[in-house]
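Below you'll find the structure, written out as structure tokens, and then a few comments.
Just one protein chain is left out here, and the rest sit where they should.
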Amino acid sequence: MDLYVPILVLAVLAGGFALFSVAIAPFTGPKRWNRAKLDAYECGIEPTPQPVGGGRFPLKYMITAMLFIVFDIEIIFLYPWAVSFDMLGVFGLVEMVLFIVTVLVAYAYVWRRKGLDWD
Amino acid sequence: MNGTIQAPTIEYGLLAPMLVIFGAAIIGVLVEAFAPRYLRKSIQVPVTLLSMAGAFVLVIFQVISGLPSSAAAMGAVAVDGPSLFFWGVILVLAFVSTLLVLDDDNFVASAAAVPGSAAEEEAEITGGAHTEIYPLILFAVGGMLLFASANDLLVMFVGLEVMSLPLYLLCGLARRRRLLSQEASMKYFLLGAFSSAFFLYGMAFVYGFAGSVDLAKISQALGTVGGMDTMLLIGLALLGVGLMFKIGAAPFQAWKPDVYQGAPTPITALMASGTLVAAFGAVLRVFWVALGNLDWDWRPVMWGVAILTMVVGAILAITQTDIKRMLAYSSIAHAGFLLIGVIATSTQPEGNSSTLSAIMFYLLVYGISTVGAFAVVTMVRDAGGEASHLSRWAGLGKRSPMLAGVFAFFLLAFAGIPLTSGFFGKYAVFVAAVANGATPLVIVGVITSAIAAFFYVRVIVLMFFSEPAADGPTIAVPSAATAAVITLAAAVTVVLGVFPQPVLDLADKAASALFIR
Amino acid sequence: MPWLTILMAVPVVGAVLVALTPKGNGKLAKQLALGVSVVVLALTIAMAVQFSPKGPRFQFVETYDWIPRFGVHYGVGVDGIALVLIALSAVLVPIVVLASWNDADAPHAKYSVKTYFALLLVLEAMMIGVFAATDIFLFYVFFEAMLIPMYFMIGSYGGAQRSYAAVKFLLYSLFGGLLMLVAVIGLYVIAGKNTFMFPELIGAIQDPTTQKWLFAGFFFAFAVKAPLWPFHTWLPDAAAQAPAGAAVLLVGVLDKVGTYGMLRFCLELFPDASKYFTPLVIVLSVVGIIYGAIVAIGQTDMKRLIAYTSISHFGFIALGVFAMTNDAGAGATLYMVNHGFSTGALFLIAGFLIARRGSPYIEDYGGVQKVTPKLAGVFLIAGLSGLSLPGLSSFVSEFMVLLGTYERYMVPAIISATGVILAAIYILWMYQRIAGGPTAEPVKEFKDLNRRELWVVAPLIALIIGLGFYPKPLLDVINPAVDHTLVSVQVEKFTPAIAEKGAGQ
Amino acid sequence: MTTEYLVLSALLFAIGAIGVLIRRNAIVVFMCVELMLNACNLAFVTFARMHGNLDGQIIAFFVMVVAAAEVVIGLAIIVTIFRTRRSASVDDANLLKY
């Protein structure tokens, strides 16, 4: 656990700094009221009304997020494998080839189904 | 890092049936990726069916060549007699369910199109189809195989998820009444994930108790580890919740009717047969292998669960007006009957193996009849798809005596009338239970059987003794595959109802050595 | 020669053939069915002739392993009791076929004619099977499977309330059967002999408590089937709604399985429990006798009335079985046969009447005697047989039952005897209302019995009268079997000493 | 030392479970399920430390993978139904009743 103490210390420093900056900002600057300043910025036109909970956004982003989760998790398996590769020998290589081939199959499917295309 | 890792060994030969299925699933994905649209189905179907048949042949081959004495893949997967039997059964059931799937008419043309939208209409007109269902089915079947033969809880969990995840999706792909289907999918998913979490937390506690998730080691730890009984019991309870959910035992049965009703009927058939078999495989492994020495603790609860399951299944089925929901409740009741078998453990290995063989036989015969029954359901259609409301089935016997007759036969098999396979299934389990001192359960089972018979008979009455509705449903001309499924299911139901001995022998042989640890 | 197997196989094959006859050619199906049933009858007679009453208890035995895993055999064989009941079935079926010639054409029919007759033949096979089975499991299988064809016959071809009646019939029987299943399993497991063969299981259960439980399981099923008061409520519905032919088989044969089961299985497998429960059974029987008779008096529907008379008669049979004397046992067995003929005749004749008038209600008739004397005549004979007039077959059996019971249980016997008086009331009153009195308007259109109908009733009347005067052939066959049974039960042979002692007090 | 982690994991699990039972929005329900899975992970890692073997940590890996797969499938299903019904409330999904 002691390993993480330095990180904690640094986190306290950085967090303190960041929070301090955010907190101090309203007091250091001037205050001049102007209705326009309270609107969201939309190139000067009337702002689009936003539904509570955020607007809807293209599904594309969600698909990207899903793909990320799937592929990122698969990377996780590569790390321990890489670290202990020397001990696993041929077995390790074969299994990892199989694993990667499997991943690539899914990858190929996504690619062919235009999951990776952006517009 | 510290110390060296011994490279593990994997007995590919023993795992071959599973590998074939998963390999075929992967090929299926590749076909989806690279084959042109018009060719996909004609590639997918043979790949799917052949892989299942091939896996089945491999299972047979393993049966012939003898069983290994220890678990494969570093103790992760136990390829023992029961496993091979479960594999065989699952593969057969999956095969026939897949034959039902071949009828495109059950599946949505384009899942992404919003129901009722122009996009959906267009997809239907252009004959769009999701041939992804085949690889998904293969993955689910692979998961079932793994689930039923897992020898440690982690592999079991992985198997559970590999089995469930494709099914969640498949549930949402019904062509008609898509809102219903999507809802079913969502409910199944949310509740399924919920129950997996319970399973997992239970697994964590058992791991905390035993320091391992290997079933055999857990079993050893029961005797050696002291002072952490609370943890063990919590783990046991949570594990049980997760598993009971999967088999649809009360009070965790709520998902079953909804999902069965909403899912495309071929998928319902797969779930009602294959999933149940696999889930019972897992239940048996957990409760017999890992926690077998703890039966004094889990048995009373299991008694309650079994009784509740049977009663709930039988009584709620009476009130149903939808044929698929009714079959779902019937499946719940049957899960209860099967639980009687799970409870009927004995101190003697011979007693256990005869109980095990009874359960396996029951699963086989129930699975086949269920697939047959759902196959019939797919054929009774209205303008809006399957006419699953019971009132629409009135007078079916007049319109189509053959179909109604076969369906009535399946229902009688569910009810356990002699000379149907269902009778021997029930009988075998009841005998085992009486032999192992669970007579009160058997009596409850018998009484609920009688209650259950009521709603089966009600359907028969409706089909045969009611006047047909003027604008009754049409009976679809069955595709060759559907007809084959119904014929096969009916034939098996008859043959095993008259000559169950060969299959019983097989089950006995499979169960004789019990589970390897 | 595997007589019994052939006896079962012939109707099954016949049923398949009937089912395969071309659609719309009902006549062919009927003729085929009749032919098959006559062949069965002939075979039965041929077999019965070879039965030697002094030979071993079970004859024509065949035993093959069926499901070794469960110790189940395909074991058949007959003793005298089973033989006469098989004969009863074999006799009744052709008659029923003939009587039902037009039943399946009735307006309610939802099915082709051929289905009806195919079901009938399947039922015949199962009836023979259930009596022939010497393996308890096989018996159970037939016992349950028999329900299905009957269920469809009632449900598809019956009266207005047919589906209700059919379901009630099925569920009652099924429920009873399932409890019996538990007992069957218990018997198998506790006996631990890994066999279901009846002869080997005699005396296998010694523990009294176990015996009682198992007895209860078996007895409940049989009591529902028989039906014994108070498990009888399904019978009037089923019998009233069933087409006449099916009703004959239902009451005439199917219900006998219950009393047959009591005699064969309850008594021999669980002798101690049987003795323990005897008072209860006797009370139920006596109540059934009186209750059935009284309720029968109040019926307005002919078929229901006949059904209630049967309940009364089944009380006699059960009484005879549980009296455990040779006379009573033989009487009860004989009663099963005779009741089959007499009630069968009643149902058939009622069926003829209903077919003419289209109504089962007694009030719709009147003066039948004048319009159709032959019909009324056979009706009277059948009715008198139902009330056990001396000289008609039922009298012999009823008398034997009462006598046998009296030897051991005097009071119940006396009370039961009042049933005979009540029987006279319900039969004669019914006859009077239907056949006597002023001729009702629609009755004037009645035609007398035609040739087919004569052929239907003639054998029955002949048997009723014939057996009334000369029951010896049957008793010769029955007596050794009943003796065997009672030996297994190990009742002390009734000695006059007890009677004298009883009389002396 | 490890007890606190177990208590925390139990708390998280309970929060997740209660959330599943009382919240009506499918996405929230789903997130609660994920919370439960992560509570399991915490328990696994804690036990792994307690027993001094690595099994628990490896299991946590697998659980993460499964959770990821579940996320993908779950979101796909929820999005589909949301597109159809314009609502992610579990209560709005009410066609299946008995």
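As written, the chain order gives the labels A, B, C and D, with residue 1 at the start of each chain.
Throughout what follows, a residue touches a chain if its C-beta (ideal position, glycine included) is under 8 Å from a C-beta of that chain, and two chains touch if they have at least 3 such contacts.
Assume contacts and distances are computed from a predicted model.
Trainee: Would you mind picking the UniProt name of the chain not drawn here, from "Heme exporter protein D", "NADH-quinone oxidoreductase subunit H", "Branched-chain amino acid ABC transporter permease" or "Peptide/nickel transport system ATP-binding protein"?
Mentor: The chain we cannot see is, by its UniProt record, "NADH-quinone oxidoreductase subunit H".
Trainee: I need the residue numbers on chain A that touch the omitted chain, in ascending order.
Mentor: 2-7, 9-11, 13-15, 17-19, 21-22, 24-26, 28-32, 37-43, 47-48, 50, 54-55, 57, 61, 64-65, 67-68, 71-72, 75, 78-79, 82-86, 89-90, 92-94, 96-97, 100, 103-104, 107, 111, 116-119
Here, only the chains that are shown with their structure count from here on.
Trainee: Quick one: chain C and chain D, Cα centre-to-centre, how many Å?
Mentor: Whole-Å distance between the two chain centres: 64.
Trainee: How far is the middle of chain B from the middle of chain D, if each middle is the mean of its Cα atoms, in Å?
Mentor: 25
Trainee: Listing for chain B: what residues touch at least two other chains?
Mentor: In chain B, nothing touches at least two other chains.
Trainee: Going by the contact rule already set, what residues in chain C reach two or more other chains?
Mentor: In chain C, no residue touches two or more other chains.
Trainee: What residues on chain D touch chain A, complex-wise?
Mentor: Residue list for chain D touching chain A: 61, 64-65, 68-69, 71-72, 75-76, 79.
Trainee: Once bound in the complex, which stretches of chain A touch chain D?
Mentor: Interface residues on the chain A side: 59, 62, 66, 69-70, 72-74, 76-77.
Trainee: Inside the complex, what are the residues of chain D that reach chain B?
Mentor: Against chain B, chain D makes touches at 6, 9, 13, 16-17, 20, 26, 29-30, 33, 36-37, 39-40, 43-44, 46-47, 50-51, 53, 55-56, 58-59, 62-63, 66, 69-70, 73-74, 76-78, 80-81, 83-85, 90, 93, 95-96, 98.
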